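What you see is part of a larger complex, with each chain still in position.
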Amino acid sequence: MQRIALLTSGGDSPGMNACIRAVARKAIYHGMEVIGINRGFNGFIEGDMGPMNLSSVADIIHRGGTILHTARSEQFLTPEGRARAYENVKRFGVQGLVVIGGDGSFRGASVFSREFGLPVIGVPGTIDNDIPGTEQTIGFDTAINTVLEAIDKIRDTATSHERTFIIEVMGRRNGSIALASGLAGGAESILIPEQPFDYEDICQRLLRGFRRGKAHSIIVVAEGASGGMEVGQRIKERTGFDTKVTILGHLQRGGSPSAADRLLASRLGAKSVELLMAGETRKMAGVKAGQVVGVDIDEALNESRPVDLSLYDLAGVLSI
Amino acid sequence: MQRIALLTSGGDSPGMNACIRAVARKAIYHGMEVIGINRGFNGFIEGDMGPMNLSSVADIIHRGGTILHTARSEQFLTPEGRARAYENVKRFGVQGLVVIGGDGSFRGASVFSREFGLPVIGVPGTIDNDIPGTEQTIGFDTAINTVLEAIDKIRDTATSHERTFIIEVMGRRNGSIALASGLAGGAESILIPEQPFDYEDICQRLLRGFRRGKAHSIIVVAEGASGGMEVGQRIKERTGFDTKVTILGHLQRGGSPSAADRLLASRLGAKSVELLMAGETRKMAGVKAGQVVGVDIDEALNESRPVDLSLYDLAGVLSI
Amino acid sequence: MQRIALLTSGGDSPGMNACIRAVARKAIYHGMEVIGINRGFNGFIEGDMGPMNLSSVADIIHRGGTILHTARSEQFLTPEGRARAYENVKRFGVQGLVVIGGDGSFRGASVFSREFGLPVIGVPGTIDNDIPGTEQTIGFDTAINTVLEAIDKIRDTATSHERTFIIEVMGRRNGSIALASGLAGGAESILIPEQPFDYEDICQRLLRGFRRGKAHSIIVVAEGASGGMEVGQRIKERTGFDTKVTILGHLQRGGSPSAADRLLASRLGAKSVELLMAGETRKMAGVKAGQVVGVDIDEALNESRPVDLSLYDLAGVLSI
């Protein structure tokens, strides 16, 4: 393999730049040439791509976002779009492709690989930690630390009785961020899409806590479970407590990546190049049983990755 | 003066603990005894107060919130409430009082001082920086740094075109936080209650920016100017841009106080004790022309403190 | 089991408080009583211990250090010291003991358990990540993030040519912190006790980098490999470059624990109680293949845990 290309796709996540750096430097170290594709599959289709060298990826390991930019591509879902992308494969002499992104991105890449025979390796980059086949995704650790900082700051504020703080975090179909940050932050309640909840229970819990003298009460809500504003309204109606709502929104995607995310990104990026060098295709560089391995990309596509409900139970035990 | 009391009142702000420490240690250094009153004027009325020593204020300089807790007191607005508080003045032998809080707290303290002749000194502690008679209030610097971190993180995220981020910050009647953090964060637009704004202008500005290739656009909104959600909705309707809203809420009150807030809190706290020792009453320890001075508390009560609109104009110039 | 005791021992690490909280609440949840022992085995010997309740561990999950304090105990190494500790086991009715600390602490606890038959469970808490039998220890993730912040800040500064920055980090016999933070920080060289190094090589690497136009060069040194000052001096002598040294010291033990450390601490703390409830003794709650499990404490004592040299090689590849 003489020349590989790489792109970032889907929602951006902290650590994508560290991964780009690892893919590029690992490939260059082994004598390959590297083509960076801008704006995900859109740039692939339009030929918005060019050579990267060692300096292209200098001083990016600590930056949030992605220097290659990212986008969601409607066009790549069509045979015509993918055919145009293949024109660029030929034009730029690309012999292998690394796709850093989520399962939607892998799906398109897998179809493309089957259609045109180009070796493709996926690297899981998403703050949601919801990709089957890997225990960790790039960006999750940073995101939960970002939420945690918010929880810790809210914890400081006026410890007046009968006040409840609600923090809405990301997670449309998946409560991973809410669960991990709520457990790490010592939240009194955690609402996730995977578990039914009942306002009566939540309010009883709040009232018990305040009777015991708890200085404050924090509820973390995944956006897929309920809107933070609605939770605040409902609790206020039932308890009369003053409720204050924080909606973190996109700041959860930002920030300098954590050490764990940079290490993961570096290791998975290097692994993706090794997989290409070993002649593999339609694999994902992932983590299983704590080890960096190559897994069939179909595993990431066909299975679902349930949230770890033992953490949910543990949070219930520890917030008594 | 042999024995002074102190309390924190109103909304809490980062640096109140550093101020409590300064008041207590300065007084003890000069041989006085110090009584800490819990939960603001409510604790004063109920006699929820007791002696503090050097160790009471150890290891608190860096903590958000207030170890004395704070509350808003309806009762202290009544002559009966104040009379009960005066019973505690006699019971605990209090000869002077330091009140750390906002103008509402100073108003009550000033009335109390006139009624019962107790010397009272105010120290301005509020994140809103809206107290007349002082150029800085304890907590403002920390709060704008907190907002700035959020802006910086949002700046990192997906630099997809035609996306606009809205950040709602505190400030019901006052745009200080929005203005300072928006200018420091390089926001494209800043909406404050003190200045009329027009969605047509804002949208034109956004469109101009995107045509010029701006990767993102950030709008900071003081809650008193508009709700963040509404701003997002309006812009979306007019431009078709995807708008993402962050509502920071009470996390702006939290966090470890910044260096500037701890220095300010330490200096104003010490000054309040000096004012009491000098026989002053109904003064506020404040900052004028960069110097720590005592100002008539009536100045903090009777005047209004307009936001610095030169910063608003500067933000307009620098975000072209 | 009706009553358990817990202590922290050895060097403190961020997340110990989160672990104390988990042990206490998990035990209380299951109807047990909890005795907190102050100052490690010294407090155990002297009977400096007492009951903990739900409130004892409120609002500590985010704090660095340990509310139970920690110490290294010479006395517990002697049969007399351990006999005195056993008197307190009887006096306080302790039926099981959780020891949060490093392998030195586990060794004493294991001997004590054999001598007096008290069930003992260890929880690995040390920033060095050097305990055999577990893939992670409480505090390591926070420590490497702390070092990383320092590296990132140094990276910002004057990008004048021919300047080299050296950062000395903790690790007397073990290069884990240097390796993880150096790789995550994109350091040009990493010096660890486990790998020989040669100043000639390091200097050649620096010179190559500067010839290629590198704006700065960062070297991370584990204290066990060399003193930072000496590395600076040697490089200056050979290259003539200006070298600037940072010695991080004990600040690496501090700071609010990261999300990963709080999650790990919560899970291992709860596991330690489950192990006691299941009648186990001389086990350590640890992580194997990414799972929380109980492992024989002898495994943590008799084996050695080599640093992951694949990370060292990867750092070499990615810093070309």
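Order as written gives the chain letters A, B and C; numbering starts at 1 within each chain.
In the analysis below, a contact is a pair of C-beta atoms (placed from the backbone, for glycine too) under 8 Å apart; a residue touches a chain by one contact, two chains touch by 3 or more.
Here the structure is a predicted model, which is why all the values come from computation and not from measurement.
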{"item": "Homomeric complex, total chain copies (3 given)", "value": "4"}
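Heads up, the rule we're going with is that only the chains that are shown with their structure count from here on.
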{"item": "Same-site or different-site touching of subunit A by its copy subunit B, using the half cut", "value": "same"}
{"item": "For subunit B paired with subunit C, centre-to-centre distance based on mean C-alpha positions, whole Å", "value": "39"}
{"item": "CA centroid of subunit A to CA centroid of subunit C, Å", "value": "28"}
{"item": "Between subunit B and subunit A, distance of the C-alpha-averaged centres to the nearest whole Å", "value": "36"}
{"item": "Per-residue multi-chain contacts in subunit A, two or more chains", "value": "152, 155"}
{"item": "In the complex, subunit C residues that touch subunit A", "value": "18, 21-22, 25-26, 28-29, 54-55, 58-59, 61-62, 135, 141, 144-145, 147-148, 152, 155, 180-181, 183-186, 212-215, 256, 258-260, 262-263, 266-267, 270, 287-291, 311, 314, 317-318, 320"}
{"item": "Subunit B-touching residues of subunit A, taken from the complex the two chains share", "value": "11-12, 14, 63-65, 69-71, 146, 150, 152-160, 165, 244-255"}
